[in-house]
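Right, I'll just put the structure down here and ask away after.
Removed from the display is one protein chain of the complex; every other protein chain stays in position.
First chain written, first letter: the chains are A and B, and each begins at residue 1.
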Amino acid sequence: MSDGLCLKNLRLALQGRVLFEVNFSVRPGEVQTVMGPSGVGKSTLLAAILGTLGPEFQVTGQIMLNGRDVTHMPPQARRIGLMFQDHLLFPHMSVAQNLAFGLPADAKTRKQVIQEALESIDLKGFEARDPATLSGGQRARVALMRTLLAAPDALLLDEPFSRLDDALKAQMRRLVFSRAQAAKLPILLVTHDPADAEAAGGAVLTLKAR
Amino acid sequence: MSHPKARPLWRIAPVLTVALLVGPVLFGIMWTVLPAIGLWRIGGVPALSLQPFQHLLAHPGLSTSLWMSFKTGVVSTLLAFGLVCVLVAGWQGTRVFFYLERLLSPLLSVPHGAAALGLAFLIAPSGWIVRLMSPWATGWDRPPDVLIPHDPGGWALIFGLLSKEIPFLLLMALAALPQTQAGERRMISLSLGYGRIWGWFLTTLPAFYRQMRLPVFAVLVYGMTNVDMALLLGPTRPPTLAILIVDWMSDPNLARRPQAAAAGVLQFALVLGALALWWCAERLITWIGQRVLALGYRMSGVLDDIGRWFSLAMGTFCATAILAGVLSHVIWSFAGRWRFPHILPDAFRLRTWDRYSADIADVFVFTMTLAAGVALVALVLSLLCLEAENRTGKPMNTTSLWVLYLPLLIPQVTFLPGLQIGLLQLGLGQGVWPVFISHLVFVLPYTFLALSGPYRAWDTRLGVLAASLGAYESRQFLVLRLPMLLKPILVAFAVGCAVSIAQYLPTLLTSGGRVQTLTTEALAVASGGDRRAIGVWSLTLTAAAWAPFGAALVIPALLYRNRRGLRDV
Partner (left out) sequence: MKHFLLATSIMVGSCLPLFADPDPSDWGAILAEADGQTVYWNAWGGSTNTNDFIAWVGDRVQEDHGVTLEHVKLTDTADAVSRVVAEQAAGQDTAGAIDLIWINGANFAAMKEAGLLFGPFAEDLPNWTFVDVAGKTVTSDFTVPTEGFESPWAMAQVVFIYDSETLPNPPKSAAAILDWAQANPGRFTFPQPPDFLGTTFLKQMLIELVDDPSVLQQPVGENYADVTAPLWTWLEAITPVLWRSGQAYPQTGPRQLQLINDGEIDLAISFSPGEATAAIANDQLPESARTFVLDNGTIGNASFVAIPYNSSAKAGAMVVANFLLSPEAQLRAQTPDILGYGTVLDMQALAPADRAAFDALELGVATLSPAALGQALPEPHPSWATAIENDWIERFGVAP
């Protein structure tokens, strides 16, 4: 039970009102999908796992990651990677600078690592490009690679495919899941698209309004 | 993006900032109220007395002065804000708006006094416009005897205020717009068949106004209490209340001073009254708006076009007027003899520039250093407060915000003489530091105002992403927020510099005259009425205030010339 992402009796409350309680674990390389109508608290759950909940929320229970209790750690120390639906890149940095952002500071071969990373997502020579000039699919790939280069212990995906067209969607799903599995990352996928859940192939948890 | 366990340090930032402001403001108010009610007298025994107010109320024409202060302030604010709204509603997102923005923003750096002098030379019966048409079209070889400016209705003053406030409000609007999703709202209302302007008023105005409220209040207060523009353009029989106060403050008869203090208190009451009235009007308009909204009028077509083109014409007209005024300063500064009805001087000379260049060089360097220092401190404090909001996840509390903005809402003439005595009491009677503090009091609110909108509008998801990539708050601040917000930060710094450069009364009163800035020198020279010297000093002053704005435009454009995603931040 020590490997992977494990939520033990994680209960979230807002001003004393309990929103939900979840209890599941995701093993390395596996995907856990969380579904549910909007407003049910999917993003609150993500925020709780990331550690970015506002002080108005109360969290009880435990979030374990590879045996570490991260429940009360600051988000920066949790080593949990994140992808948004918008595939946000830092607009003032080049593609290479975006990738370098999460790269551990002691990496001596940063330049080469980035070069190889770009090659591996078919974006060879894109180092100096302005992120605003990338296509949607290109942006998504850079965002994924940036997350992976930070060497996280888990991956949270917040509707990561909803903004892509169908062809790209399939392509990105393949890319994300194969990469994450190769890196032995537990994945938590939040979506409202059943096709995502199907493609992920893992367990599905449906949050319901209380 | 917030973190529940922000360090206590971050809770101190707003407290520190507010504390810096509270002292001077309280001292200022106290030492204004005390003389006004007889509890402090020059060389006399203090005793509660209503005499200062009785003298004040007995002053001939006081009610007209009050009405003029009120009217010019309220009308100019209404017109300026209305025009900016229509401009934004009708043109935002178009090429025209882009050019208009470029045209209007530099006008912000033209000091009020210089703008007023330029306007006066433009519209006077012996001014440029009449000269352009005389005598060939008008037959006048002597100027007509017409009462402009200084018209009893105050319209010249209203026009002057209007043309200076439009650029300021537009700059504030540009900072506010990103938080209103104006683009999306426009598309929705357009697609539902609403006219551009009407749709904007129904969908975007409420969110927009929430952001613009403080700048509008600041404009209202300035309009009601300003001295330099009212002196050059405003009515004179009687003048506005602010002019009366300054006259009495500088009356050799020391017995006038309690009366001036009483007038300062009255000025404050008048301002509060106007703000209250404005607040009621807000409620009324909201109430009406909600009913109108339900009716579903679309107002597309001709009315929409009229509004758009009218606002554009007015905006351009105001900009042209100020620019023509600046041009007249340029010409005067090189002018030899220049009489009515000649359009240009008989000769051009370098003499005036020669005479003042040595003086200007020293004062220029000092003024810029002081302005940069004050603006930097104000910027750092504003950043700390906003960063604190970011890290504690709590917006600044309302009380702190009110204190922060208080210097914008209290007329300068009301509390500066008090501040002077306050500083003297603390042994901070002269020199650079009291000036620094008094400038900071006025610069800080403007810097905060200019920065808070864009800062709060920063996409916090980027912070979440960065945190998930292992970046702590300080790295996010240094590597993400600072560079991404470079333009608004530089603009806030430029606004701060411009405000510091423009301070006259605070510099004079708190330094004992021992600190000379471009503004104190310019106004001293202006009191001699020599348009050539005024031209030289006005231009120097304008250039000094403009330089930081120029830098705020150029630096990010150069640095981020390859970053399309930052262009509309």
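By our rule, contacts are C-beta pairs under 8 Å (C-beta built on N, C-alpha and C of every residue); 3 or more make two chains touch, one makes a residue touch a chain.
Since this is a predicted model, take the numbers as computed values, not measurements.
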Missing chain: touched chains present in the view: B
Using the definition of touch stated at the top, determine which of B:Ser69, B:Ser109, B:Ser438 or B:Thr520 touches the missing chain. B:Thr520
Missing-chain contact, candidates B:Ile421, B:Leu451, B:Leu465 or B:Leu486, resolves to B:Ile421
Based on the whole complex, identify which of B:Arg257, B:His329 or B:Arg391 touches the chain you can't see. B:Arg257
Please give every residue of chain B in contact with the chain that is not shown. 34, 39-40, 42-43, 45-46, 60-61, 64, 124-126, 141-143, 145-147, 150-152, 231, 235-238, 247, 249-254, 257, 335-341, 355-356, 417, 420-421, 424-425, 427, 429-430, 508-509, 511-514, 516, 520-521, 523-533
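In this text, only the chains that are shown with their structure count from here on.
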Between chain A and chain B, what distance separates the C-alpha centroids? Give it in angstrom. 46
Chain A contacts chain B in the complex at 47, 50-55, 74-82, 84, 86, 88-92, 94, 101-102, 104, 130-133, 146-147, 150, 152, 156
Which of the residues in chain B come into contact with chain A in the complex? 1-5, 393-394, 459, 461-462, 464-472, 479-480, 483-484, 486, 560, 562-566, 569
